[in-house]
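In what follows, a single structure is set out as structure tokens and then discussed.
Every protein chain but one is kept in place in this view of the complex.
In order of appearance the chains are A and B, and numbering begins at 1 in each one.
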Amino acid sequence: MRPVARAHPLWVAYIVHRLSGVALALFLPLHFWVLAMAVSAPQKLDGFLQLTEAGIVKLAEFGLVFLLAVHMFGGLRLMAMEWLPWTPGQKTLAASAAAVSFLIACLFFIRAI
Amino acid sequence: MLTLRLYMVQRLSALLMAPLVLGHLAVMIYAIQGGLSAAEILGRTQGSVAWFLFYGVFVLAVSVHGAIGLRTVVHEWGGLKGAGLEAFMWIVGTGLFALGARAVWAVTFA
Partner (left out) sequence: MTLIGQALEYVAGMTSDILKVTIARGAGAGAATTPETFEVPAYENQTVLDVVSWVQQNADPTLSYRFACRVGMCGSCAMMVNGVPRWTCRTHISKVLDGSSVEIAPLRNLPVIKDLVVDMDPFFDKWVAAEGVHHSALTRHDPIAPIDEDSAARVEANAGIECINCSVCYAACDTVAGNADYLGPAALQRAWTLLNDAKDEGRAAILEAVSDKGGCHNCHSIGSCTAYCPNELDPMSAIAGLKRETAKSFFRKAR
């Protein structure tokens, strides 16, 4: 028989939040281990950091930053929904305002550096 | 599986991390300009009480947050429960904290 239908936006928000959270938790031990090399093996750390110039690693870095951002904003959305008794219209407005201000801040930041 | 206490700890650690994540993202975007090197990272962080506190609190919060989050996932998707579930949460939490504390120490006061 058919799997359960889940075609609604909040389910997508849930699965993105969960998968990004699991991925970040799996990445963290590696991240910590590499940073600890600063003392135990500085030349190895430099070798590793040079890797970050490679295209594929750059792409992976972009992925990690994306996971972190998406998990944080997804989590803030969840907490706003749970703890602030807003009407649906207010929620949409707040989300749009946050998205627009984040976009403007990003644009400014990219110009500035 | 999640009681009020675990839920509150999960939300409060998240709230604590929200500004830290923003700071971390900003440092990342700033730091990767012109490539990364061990000397550059250490030059910024070594001997700095401020960076030690920033990343120390971050590591503590993320260990707690990650442990409770993974607890939920392994229960719902892996069927782990009871004492095994409690043990899993504590092992993840202490493991993350140990690795993270070691890294923070390495780039600040080691």
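Just so it is clear, contacts are C-beta pairs under 8 Å (C-beta built on N, C-alpha and C of every residue); 3 or more make two chains touch, one makes a residue touch a chain.
These figures come from a predicted structure and were not determined experimentally.
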Of A:F66, A:W83 or A:F108, the residue in touch with the unshown chain:
A:W83
Chain not shown: contacting residue from B:Y30, B:W77, B:W90 or B:F109
B:W77
Mind pulling the chain B residues that touch the left-out chain?
1-8, 11, 72, 75-77
Just the residue numbers, please: which parts of chain A touch the chain that's not shown?
1-6, 8, 10-11, 14, 18, 78, 81-83, 85
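Keep this in mind: only the chains that are shown with their structure count from here on.
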For chain A and chain B, let me know how many angstrom lie between their CA-based centres, rounded off.
14
Complex contact set, residues of chain A against chain B:
18, 21-22, 24-25, 28-29, 31-33, 35-40, 42-43, 45-46, 49-50, 52-53, 61, 65, 68-69, 72, 75-76, 79, 83, 109, 113
Where on chain B does chain A make contact in their complex?
11, 14-15, 17-18, 21-22, 24-26, 28-30, 32-33, 35-39, 41-42, 59, 62, 66, 69-70, 73, 92, 95-96, 99-100, 102-103, 106-107, 110
